[in-house]
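With one protein chain held back, the other chains of the complex are shown just where they sit.
The chains carry the letters A, B and C, assigned in the order they are written, with residues numbered from 1 in each.
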Amino acid sequence: MTLPKLTGAQIAWRAAQDIEDGAYVNLGIGLPERIAQFQPEGRTVTYHTENGVLGFGDAPAPGQEDWDLINAGKKAITIKPGASFFNHADSFAMVRGGHLDLAVLGAYQVAENGDLANWSVGSKGVPAVGGAMDLVHGAKRVAVITDHVTKDGKPKLMRECTLPLTGKACVTRIYTSLAVLDITPMGFVLREKVPGVSFDQLQTVTGAPLHIDETVQDLKAPEV
Amino acid sequence: MTLPKLTGAQIAWRAAQDIEDGAYVNLGIGLPERIAQFQPEGRTVTYHTENGVLGFGDAPAPGQEDWDLINAGKKAITIKPGASFFNHADSFAMVRGGHLDLAVLGAYQVAENGDLANWSVGSKGVPAVGGAMDLVHGAKRVAVITDHVTKDGKPKLMRECTLPLTGKACVTRIYTSLAVLDITPMGFVLREKVPGVSFDQLQTVTGAPLHIDETVQDLKAPEV
Amino acid sequence: MVEIAAQIGDTLSDIPDGARLMIGGFGGSGAPIELIHALIDRFNTTGQPKNLTVINNNAGNGGVGIAAMISAGMVAKMVCSFPRSADAVAFGTAYMNGDIELELVPQGTLAERIRAGGAGIPAFYTPTSFGTDLAIGKATEEFEGKMYVRERWLKADFALIKAECADRLGNLTYRMAARNFAPLMAMAAEVTIAQTRTLLDPGGIDPQEVITQGIFVDRLIAVPSPEQEEALVRDEVNYA
Partner (left out) sequence: MVEIAAQIGDTLSDIPDGARLMIGGFGGSGAPIELIHALIDRFNTTGQPKNLTVINNNAGNGGVGIAAMISAGMVAKMVCSFPRSADAVAFGTAYMNGDIELELVPQGTLAERIRAGGAGIPAFYTPTSFGTDLAIGKATEEFEGKMYVRERWLKADFALIKAECADRLGNLTYRMAARNFAPLMAMAAEVTIAQTRTLLDPGGIDPQEVITQGIFVDRLIAVPSPEQEEALVRDEVNYA
């Protein structure tokens, strides 16, 4: 069964639409980073990176990199007027202290109670955690952006995570290639789904019950 | 019995002789502050004040005060080249983290185990503690500078403090108007005493046993 | 996102009765006199806000600033390290009359509790106050042979602080020792209100020299010629 689905860029576009004007946001390494390029016009969003920069901008032109000016993914960045630098303790005071409006992270698995697993696939290889365990407890809202299923087609949205947790009951919204869902005391509540995918089809590729408590909207994104 | 004794300025002078070149020092409000003026020539001492200044200098000339540039006693100060400003958490990180070489404080009472009482005379009046309880735990050495007895002639050096404590077992050296003493596992050990005061006379005005474990030197200070 | 107010009163109009206020300054250095006096103006006009808890190192001096708030009857409780001084008559009178509550906190613990509030650290251990009356009722524990007292974070509904420069994104710098508690309070309050001597466009402060980042600041008001508390006290000014 091949379902119509959003590309990674389209998921990022969809997540970008929900970021309000004036927000302070941390975007995780990888797919979440792409959200910045789809920021709707007329909104001012200030991006935070764990290594001590607030208010950074686009990547510099190739050859223009300054390697003292990088993001948490160790990619070269630029700064916007009004940016600031600070030490790592102050940076995580912003995170842990609840000063960020939103953190958007990738996920291996998300459970219906909001548990997130995104740092370890188990015992093989070198483990690495970075700032993910801090971010899930700090931001006012923690959203996940991910393909709806693994590369093998297995559900990433589950009753319980089977991989090591990053944080318990921390995710509140999920943007996937097939749907937008909120996590509520009921579990996964479907807010939007891709047209052409039925509720039953979506349930089949989701590892926990989907709930509906208001009209489900069409999940649409432009070609980006 | 009127004993020959040092003036406040002379006690401050004596305490100043022990501050090594290169030391970072916090001087308590009042008598301890006067130590700075007797700093021996050729030594560089950097003074810390709780409200976020390292490397301050003398008081400004009258009329030249800048009330954004004060010490913990809220007196106007000046800064020396190489001074720095920082916030209160960083200031007490310096204190609590053990980065100061020396704190010199006043005392109501000091016990033979190093307990210090210098913040409260009991339940009457408005209590105030300031930074004293932090300073006694932070500096590498905590010294006290005080008259040997109270204004009523009662001992300030005691078996146990009767006034509310500032800190337990924190004082290591005491400079008084009559003597210099160290606090050791034995209790008060006499290092220097004013010529003309006998050991027995000194014991009479001290509320705990005085010990001797090496030659007692004469405590002498110039007219200052 | 920071709001830039046209009138100083606009920045303070939603502070309710019973609010917890952190107010910057150590003695007069860094005291946001204009913000405090604007709050007194509102109280004198409307009777609000009252029953305030005020967190500051001291408890006001002379007849201005926090002392004037106390005299006006706006303050139910002070949280501070040093409420006693030659000029702290307003607090002393209220305290001796039983009209105001006092939570006395060692200065370094006060600073660290405020930082903890801003940094999401609900409790920490400090050697400060161990074995003293100020540790009564608090958990203690030994670490590496030394005894420590457990202290809790301190947060507030509003912080009122005084900056030297601000940009329109809320980044702040401070003048000399006027910095003291302000950067910590900006982190620990739900709403941070800063008066600033100069207000610049974004980029007007070198990103390496920002002391308080805009993320911690909610409202700005330009006060180009701020009063200095110490000078007012020496001039025996009474704000009433």
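Criterion: a contact is a pair of C-beta atoms (placed from the backbone, for glycine too) under 8 Å apart; a residue touches a chain by one contact, two chains touch by 3 or more.
Computed from a prediction, not measured in an experiment: that's the story for all the values here.
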Absent chain's touching partners (shown only) are A, B, C
Full-complex contact with the absent chain, from A:F92, A:Y175 or A:F188:
A:F92
Please pick, from A:Q39, A:T166 or A:T206, the residue that touches the omitted chain in the full complex.
A:T166
Which residue from B:L3, B:A59, B:A83 or B:A208 sits in contact with the chain not drawn here?
B:A83
Omitted-chain footprint on chain B covers residues 21-24, 44, 46, 48, 54-55, 79-86, 89-90, 92-100, 137-138
With the missing chain put back, which residues of chain C would touch it? List them for me.
112, 116, 119-127, 141, 143-144, 146, 148, 152, 173-176, 179, 207-209
Quickly run down the residues of chain A that touch the omitted chain.
50-53, 66-70, 72, 74, 85-89, 91-92, 95-96, 115, 120, 125-134, 137-138, 164-168
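Following the convention adopted for this analysis, only the chains that are shown with their structure count from here on.
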Name the most central chain, where centre means the mean of Cα atoms.
C
Distance in whole angstrom between the CA centres of chain B and chain C is 30
Could you work out how far the Cα centre of chain A sits from that of chain B, in whole Å?
56
Inter-chain centre distance, chain A versus chain C - centres from mean C-alpha coordinates, in Å:
36
Which chain A residues reach two or more other chains?
none
Per-residue overlap in chain C, given as positions that touch at least 2 other chains:
115
